[in-house]
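Of the protein chains in this complex, one is absent; all others appear in place.
So, subunit A:
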Amino acid sequence: MAQSFISYKRLVGVGDTLFVYLSPTNIYPIRVTTGSTFQTKYGALRHDQIIGKPYGCALQCAKGFVHLLHSTPELWTLSLPHRTQILYTTDISFICTQLDLRPGSVVCEAGTGSGSLSHAIARTIAPNGRLVTYDFHEERAATARQEFADHGLSDIITAEHRDVCCDGFAYTEYFDALFLDLPHPWLTISSANRALKPNGGRICCFSPCVEQVQKTCAALNDHHFLDIDTYECVLRPYDLKTQSMPSYQFSSTKSYSEENSEANEAMDEKSDESLAKKLRTEEDSSEKNDNSSDVKSNEYVLTYSPNQSTGHTGFLTVAVKYQ
């Protein structure tokens, strides 16, 4: 049984879930099945051809090459089929630390959603931990259950259809950690309190809106949870490029130096190379001016923020129970 997400293999096998990598924004999960074909923009990839190939290899296709990457919960999070809005690795990693998750932890999650967090939790608590995950949407619960089975995670994850707001958590003093990503988490704090182990059980609630956070914190306080903290964690990614920046050629003889006019025409991102080329050819034939030196260019590795990135996902409230 392929257990792609909680162990590592060297070679691709039937039933594995792996990731075909073309670029950071083109990563595709496939489940290796004899007879299947996966279409990429570089050409078709027949599963039979990749069985037995080593993970991490670069595979030639008709019009380019792709990498075959071993599955990890993080790659799954980036490319899984969304049935709901999902949690991303920034929040997921923070949650796992705040809940003190480790191998053997017994964890509860509501709602399951698209199973993004569930995969990461399973990886962190494997091999002997247990995750019980609830969703009030019957079809989503069933889809998640099938996915966990396909990924060899059924021993660790129990996915159930249940509305915890109405019906509670079905366990008493059982969980080391409990995670809530629900529209009205404050309605479940009472039963969450009963479901958590009494000495050190930890709870974490994820809510996008401040009103939800206020009601949740009030409920946690009313039920004598301690160390109630609310955080926000946002990823700030950077892009990089190598760029040559010429030094401006000052001139006291001309009001607008000819050396700079061509540089200005070419001054846009797309023509860095043509500018650099122009400057190199001009070095030999440039007029002497007061600063009389060769055109100086500094090459920088520039890091800059991309035009768009996430501003907010949700607030994370954590607390502990000591009774």
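Note that contacts are C-beta pairs under 8 Å (C-beta built on N, C-alpha and C of every residue); 3 or more make two chains touch, one makes a residue touch a chain; residues count from 1.
Here, contacts and distances are computed from a predicted model.
Trainee: Can you match the unshown chain of the complex to its UniProt protein name from these: "Exostosin-2", "Yip1 domain family member 7", "V-type proton ATPase subunit e1" or "tRNA (adenine(58)-N(1))-methyltransferase non-catalytic subunit TRM6"?
Mentor: "tRNA (adenine(58)-N(1))-methyltransferase non-catalytic subunit TRM6"
Trainee: Hey, which subunit A residues sit against the chain that's not shown?
Mentor: Residues touching the hidden chain, for subunit A, are 6-8, 10, 21, 24, 27, 45-46, 49-50, 53-61, 65, 67-70, 72-74, 89-90, 92-94, 96-98, 100, 102-104, 120, 123-124, 126-128, 199-200, 210, 213-214, 217-218, 221-222, 224, 226-238, 240, 242, 301, 303, 315, 317, 322-323.
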